[in-house]
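Removed: one protein chain of the complex. Kept in place: all other protein chains.
Chain lettering (A, B and C) follows the sequence in which the chains are written, and residue indices restart at 1 in each chain.
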Amino acid sequence: MSNFLLAWIVLIPLLSSAALGLMYLFSIKIVKIPNIVFTLIGVSAPFASFWIATTFFLQMIGNSEIFLYKAYRWLGVDGYDIDMGFMADKLSIFMVLFITFVGGLIHLYASGYMKNDDGYGKFFFYFNLFIASMLLLVLADSPIIMFIGWEGVGVCSYFLISYYYEDEKNVQAGNKAFIANRVGDLGFIIAMITMFYYAGANGFDYINLEASMASVPPDVLTFIGLALFVGAIGKSAQIPLFVWLPDAMAGPTPVSALIHAATMVTAGVYMVARFHFLYDLIPDVGLIIAYVGAFSALFAAVIATKQTDIKKILAYSTMSQLGYMFIAVGLGGYSVGIFHVFTHAFFKALLFMGAGAVIVALHHEQNIFKMGGMKNKTPLVYFTMLIATLAIAGIPPFAGFFSKDEILLTAFGSGEYLIWIMGVVTAVLTAYYMFRLLFVVFHGSNYKEERKLHALNKSITMPLVILAMGSMFAGLIGVPELLGGHNLIGIWLSDWRNSSLHVAHDTEFILMAVNILAAIVGISIAYKKFFKYDMKIVPQYEGMIWNKFYIDEIYDRFIVQKIKKISIFISYKVDVNIIDMVVMGLSRSFIRGGHFISKLQNANTRFYAFTMLIGISVISTYLIMVMR
Amino acid sequence: MQEKEALMADSLLSYIALAMILFSIGFLGVIARKNIFIVYMSIELMLNAINLIFIALGRYYESMQPQVIALIIIAIAAAEAAVFLSLIVVLYRKKKSLNSDVFNVLNQKDAAHE
Amino acid sequence: MDFGILSVIIFLPMFVALLMLILPIGAKGTRNIAFLTSIIIFILVSLVYYNFELSGYMQFREHHTWITTYGIYYSLGIDGFSLIILMLIATLIPSAYLWLWDGRTKGYWISMMLIQTGITGTLFAQDLILFYFFWEAMLLPVFMIIGMFGTGNRVFSTIKITVYTIMGSLLMLISILYLGVAFFNNYGFWSFALNDIVQITNLTRTEEIWLFAGFMIAFAIKIPLFPFHTWLLETYSNSPTGGVFLLSSIMAKLGVYGIVRFVMPIFPELYKEFAPFFVWIGIFGLIYFGIAALMQINIKKMFAYSSASHLGFIVTGIFSLNVYGMTGAAFLIIAHAMATGGLFLLVGKMEYSLGIKAIPALGGIAKKAPIFTVFFAIMLLCIVGLPGTSGFVSEFLIILGAFGFSPSAGIVSAFTVLVAASFMFWMFQKAILSDSGNDVSQMKDLNFKEIVGMLPLAFLIIAMGIYPDWFFYKIEPTIQHYLIDILEIRNY
Partner (left out) sequence: MMTPDFIYLLPLFFVGIGAISLMILSTFKTMTIRKGAIATLLFLVLAFLSNGYNLNSGDVVYSVYPFVDIFNKMIVVDTFSGYFSTILILGGILTILIGLHYFERHKQFTVEFFSLFLFSVFGMMLLVHANELISAFIALEIASISLYVMIGFQKVIDKRIEASYRYLVLGSLAGVFFLLGTSFIYAATQTTTIGTIGNMALNTVDSNAPLLIIGGTMILITFLFKIAAFPFQSWALDVYDGAPLPVTAFMAATFKAAIFGFLLRLVVVDFDLIRDFWDEVLVYVIIFTLAYGSFLAIIQKSLKRMLVASSIVHTGYLLIALVSIGVIGESAASSIIFYLVAYFLSAIGAFGLIAYISSEGQLRITYDDFRGFAKIRPYMAAMLSVFMLSLAGIPSTIGFIGKFYIFTGAIESGYAILAIVGIIATFISVYYYFKLIAVMYFYRSSELIDVPPLKGIAPIVISVIALTIVWGGVGNTLVAYFPGVDFLIDMANLSYESLFIWQ
């Protein structure tokens, strides 16, 4: 069995990234290397991984075999081994497939988008490194190996967000992302360590953990579950750690498309699904997850309705969609969640790339109210965007509809009506703000200046088309039985399926209708307000929503500034004025004592004789006392 | 016989008491008097007090040894006297004064000079 | 009489240094010979490493009487724990020499060689007086190198570190003498050899606590642990690159080494009894120094705080009384030494060519010096403890150990993932990446020698992150030996 190929799925992008990095340094230091070389290596890597993954996929069809490959003993302390192991089961291989596929397309897109950037090679170095880490995250067979990938994607996203590092606020955005992720990682590590001590007795890979999970006391399980979920929150930008995601849009658009829409942010969802054996045992934690998801979804959707920066809108919508996914996984419908991850990857990547195309065409203009009328100027972009928007809004038969419908079905079916209501409201809002964007950008007519549009070359448009296909038909693999399809994704991920919910068919129909209705309502509101949208001046928003509920400011005021104050207090007050004072004060007191003593050295013979007399008398008195 | 012993002991004690008084006077002189001549004389006084003790002891023990010691001490005192007097001369030449308190260039306040 | 390879490793640099001192050779010649010496020593050390057997006991013993009357022996030996530090020294010093290559005077090189002698001697000594001997002797060249080649208020900081450190070591000396006397009263003959001292049985508990304190304070000052750290800032920010490099990456670790080598075997009971205290001191230091580093303007002071924070973490590891924590500590000693050492070298270059240490006055380095930035980033990520670098493995293990010691300690110590990241990335952004309009045109990128010098560090950092196991197997028996034979903890 050619299990070692699993390692190569990760290894190929890793090696190519290493090669790219060295070549980049070489090219900036010694002799320029033409971009085409970088392009070939960089773009081919994910597709190669995709091809290998496909072979495994094909082997898996029909049977529920799990491929394991232990490359080497990563860490062996005291007879306890942790292996650098790779595991391909249906979940991970499924993830790998669309990560490599969408990732490859985005590489392709980036090769066109970045072609005039002088850091071209560096960009692909980061991109491949990111793909490698993401694949490691997905394919890892133990939490700790997963954590390596987990952090790898984090640092890649840091470097890619602060890609244009000359501008300070980009780097700050990167820092923000990294720190927020780190807060999550803190939870992850704590969870991992706890798991190690309570369940790691006979092996730390998922299989053994799953086996020994039952023996863990329930409160510890809850603790682990919550801590893990903190990690997921950090990665997937849910309340309260979502603040980094909007700022992360500072990076180049392909980065936003790949990392902050399609792959990395969904790692949290994947992790919850991966640890389903844990979360199955603690449904109440699952419920918390679902509520957090629902709140985040609603919250982000509300904020998105007032944003003017096209990428920010998409960022918030990403967060909102992630909220949907967490609703699903929280309620045990892991397969549903993954399904939405899958579809979302397509249409969200597509949206970002379309937005990127528009931005490029308009010479890096990002405010939607400075755009308009793109429909005629870039029809292809328009149509692809339209498809994607329909998909995200949840209009059948586009991809988004099925997954979202299943999520809401899960919510309703497991009796969490509050969550369900929030989901529906979110759906309305989603449709509203997405079409608002679409109308303003493509139908609106306040892009007056007649500058020549920036041309879009093949490598940008082609991925658009492919992804458009994806977002049109990706949903079809999950058509519910109800509509005569048989839910392939559900069958494929049968182990991750929430078997415990049974909803009557007519209820299901009603729910579907509600969803479609919600979408239509949203679209019609958007149509009313923004179709044929024409205003001479860019609207200035104020208020809570426009200011994102002041969350950033609150964090800054109540956390960052406080810590800075403490830091200054410690390093400039405590250390200098207290601890060092003690040390130096001691030495100074010695000097002072010396100066005092030296008064006795007054060079007066009679005084010296007198001191002698005193000394003698003291000693003699002592002797007499002793001899008594 | 016994009375003699006792008598001698008493007289010895009185001698020693006298010697100690002289000794203390000498010491006080060294401390109290400014004039270096008198300081010198006080020291001589102390030495002689000790001579007195030795001689009294010699009489008490009826041995010659203390007498010899006393002589030796006198000799040493003479040697010291030589040095002392010459120093007094030099000091007087320098400061035109016999007040011992004026010789204080070595005090800590303005140390660091040669 | 026969001197083994260890003696050669100790005294070769010293003899070379003295020779240089006498011979009329210029700075350049001295430098070349110093570099050659370090290479030879590296070869010798690799021989030692190769021949080192997998056991927790002392190897390569050398045992000669030195001062017979008082049973002071010239006694050397290494076990796994010293071995890795030895490997570290032998690897770091040639790279450091490559970095200090240009513009250093003769005295600088001689001091460096003498420091090397002191360090290795401290590492090998198996006799308390001999240890103290090297421990102090190591201080003098440091005193010289900081005072003569330092910057800023160097004389003050030199006197401060010297007096401060000597205060600690004098307390240790008193404890050593007391132990020697106790041994004499116990067995009727004098000996200061570690193997004999550990057999003392006639100490009352009070005495033991005092002696323990004497040792611990000496080492705590060297490390430095929480209340004894105020010498750190001036010294680090004022000392020259070579000095701060050795101070931060090796000597601080020798404090930890001293705890493991002497305090643990001599006072095993107290070691176990006070373990919680030191674990928490370490964690407290980790967070305290981490927060203190947050707002430092002077980049060297920031690194000073950060290494103090990591050393606190190391202390947590060695006191966690289980194999994970101790192995992690040993691993972090190496990882941190390489990362911090590399960072100080890089910063030293920056200071050398730009003449500024203040973070706000920097910025835009990345554009000028990409390779510099790449290495800087690697070291930084190791400090931050990113998976894939050696930093993560060690931090993970120490957290594991701390958790095994007490879950609360484990959870608190997990905050290390936040501590370093918070200020390191801020510094990276301000000083290296973002272009804040300062004139950094003087900044040169690394030349060939510097790249060669930095490569082994970077390579090891990454290799130890990706394949840590390969670096463990020589040390693990030693840790087991400590735990099972010395501390007699079987079920950790």
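Keep in mind that, in the parts below, a residue touches a chain if its C-beta (ideal position, glycine included) is under 8 Å from a C-beta of that chain, and two chains touch if they have at least 3 such contacts.
Computed from a predicted structure; not experimentally measured.
The absent chain, not drawn in this view, touches the displayed chains A, B, C throughout the complex.
Touch with the chain omitted from the figure is made, among B:L18, B:A32 or B:L91, by B:L91.
Within the complete assembly, A:I597 is the residue of A:I563, A:M584 or A:I597 that touches the hidden chain.
Across the entire complex, the residue among A:I36, A:A201 or A:I614 in touch with the chain not shown is A:I614. Note that of C:I25, C:L170 or C:L418, the residue touching the chain absent from this view is C:L170. Residues of chain B in contact with the chain left out of this view: 16, 23, 26-27, 30, 36, 39, 43, 46-47, 50, 53-54, 57, 61, 63, 65-66, 69, 72-73, 76, 79-80, 83-84, 87, 90-91, 94, 100, 103-108, 111-114. With the whole complex as reference, residues 1, 64-70, 74, 129, 132-134, 136-137, 140, 143-144, 147-148, 154-155, 158-159, 162-163, 166-167, 170-171, 173-174, 177-178, 180-181, 184-185 of chain C touch the missing chain. Along chain A, the points of touch with the absent chain fall at residues 587, 590-591, 593-598, 600-601, 603, 605, 607-609, 611-612, 614-616, 618-620, 622-623, 626-627.
Everything below uses one rule, namely that only the chains that are shown with their structure count from here on.
One simple way to say how far apart two chains are is to compare their mean CA positions; for chain B and chain C this gives 66 Å. Each chain gets a centre from the mean of its Cα atoms; for chain A and chain C, those two points are 37 Å apart. Among all residues of chain C, none touch two or more other chains. Of all residues in chain B, none touches two or more other chains. In the complex of the two chains, the chain C residues touching chain A come out as 163-164, 227, 229-231, 233, 288, 291-296, 305, 323-324, 327, 364, 366-367, 370-371, 374, 381, 386-388, 392-393, 396-397, 399-400, 403-404, 407, 410-411, 414-415, 417-418, 421-422, 425-426, 429, 433-436, 445, 467-469, 472-473, 476, 480. Listing the residues of chain B that touch chain A in their complex gives 27, 30-34, 39, 100-101, 103-108, 111. Remark: chain A residues 25, 28-29, 72-78, 144, 147-148, 150-152, 155, 158, 162, 165-168, 171-172, 174-175, 178-179, 182-183, 185-186, 189-190, 193-194, 196-197, 563-564, 566-568, 570-572, 575, 579-580, 583, 587 touch chain C in the complex.
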